[in-house]
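Up next is chain A:
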Amino acid sequence: MSTKKVIQVNKLTKNFGDFKAVNNITFDVGKGEVFGFLGANGAGKTTAMKMLIGITTPSSGKANVAGFDVNTHAEDIKKNIGYMSQKFALYDDLTVNENITFFGGIYGLTRKEIKEKSIELLKELNLEDVKNMLVASLPLGWKQKLSFSVSLLHNPKIVFLDEPTGGVDPITRRHFWEMIYKAASSGTTIFVTTHYMDEAEYCDRVSVMVNGKIEALDTPKKLKETYNVKSMDEVFLKLVRK
Partner candidate 1 sequence: MKRFVGFIKKEFYHIFRDKRSLFILFGMPIAQILLFGFAITNEINNVDIAILDHSKNVNSTEVINKISSSKYFSINKFLEMESEIESIFKKGKVKAVLIFEQNFGSNLIKEKKATVQVVTDATDPNTANTVSNYVNGILQQYQKQQNKSIDPGFQVLPETKMMYNSELKSVYMFVPGVMTIILMLVSAMMTSISITREKEQGTMEILLVSPLKPVQVILGKVFPYIFLSIINALIIIVLSIFIFKMPVQGSLLLLGLESILFIVSALGLGILISTISETQQTAMMISLMGLMLPVILLSGFIFPIASMPYPLQMISNIIPAKWFIIIVKGIMLKGVGIQFLWKESLILLFMTVFFIVVSIKKYKIRLE
Partner candidate 2 sequence: MSISVSHISKSYKKVKALENISFDVKPGELFGLIGPDGAGKTTLFRILTTLMLADDGIAKVDNFDVITDYKNIRNCVGYMPGKFSLYQDLTVEENLNFFATIFGTTIEENYDLIKEIYIQIEPFKTRRAGNLSGGMKQKLALCCALIHKPTVLFLDEPTTGVDPVSRKEFWEMLKRLQHKGITILVSTPYMDEASMCDRIALIQEGKILEIDKPELIVKKHLKDIYNIRANDMFLLIQSLKSYKNHYSIYPFGEFVHYTDKNKDFNSTELKKYLETKKLTNIIIEKTTVTIEDAFMELAK
């Protein structure tokens, strides 16, 4: 893991009226790191992530993502990141190939690049036989893997994953994490937001957000040692009930 920082967040805050959704958070994420961004629903995860991907402007504080300032260069950030969420991934009523072409197109790839990439991608995911099938007809696990690959089409520096493996069957889930590790080892930073604590166990480092603040940040192993518990689930329980 290199020490180069691709995400640097400094005293980032977002207020909605009197309510501090994100309250003065500071952290760094290194290149090629799998970073878990945890918190309960409503803890401020989504708001924080929206600021990092340049959809929401911060109330105060600074953040640098993929080398660009979120306050001034939000558009440049969008070109250098990928995004995948469980809720919205691919268009169900388009075929596998059409989805790849469409997303390749919006990420600004040329026709030739799209063609090369899609051949490579279909081969890697073993989806060559179903490339002309509607995405709706694929099993959930395949869709997840395809959608992750699509988010990597334009070689982004960082991929943001929103609860990527919730509800997926255990074996597919492992395949998915293998893909994540592979992307990370080739230098892509993976930023996972989730409230599933077992997803957290797979990350290199995790931060736990409670009521807009980051209450803990370390490797899962160290966090478990610090709180003297066996799982991240228990770490979380201890932090929230504190």
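The rule is short, and it goes like this: a contact is a pair of C-beta atoms (placed from the backbone, for glycine too) under 8 Å apart; a residue touches a chain by one contact, two chains touch by 3 or more; residues count from 1.
A quick word on the picks: all candidates are chains of the complex that A comes from, given by their letters.
The structure presented is a predicted model; accordingly, all values stated were derived computationally and were not measured.
> Pick the one that touches chain A in this complex: which of 1 or 2 is it?
Touching partner of chain A: 2.
> Which bits of chain A are touching candidate 2 when the two form their complex?
The contact residues of chain A facing candidate 2 are 40-42, 139-140, 166-172, 174, 177-178, 181-182, 184-185, 195, 197-198, 201-202, 219-221, 231-233, 236-237, 240-241.
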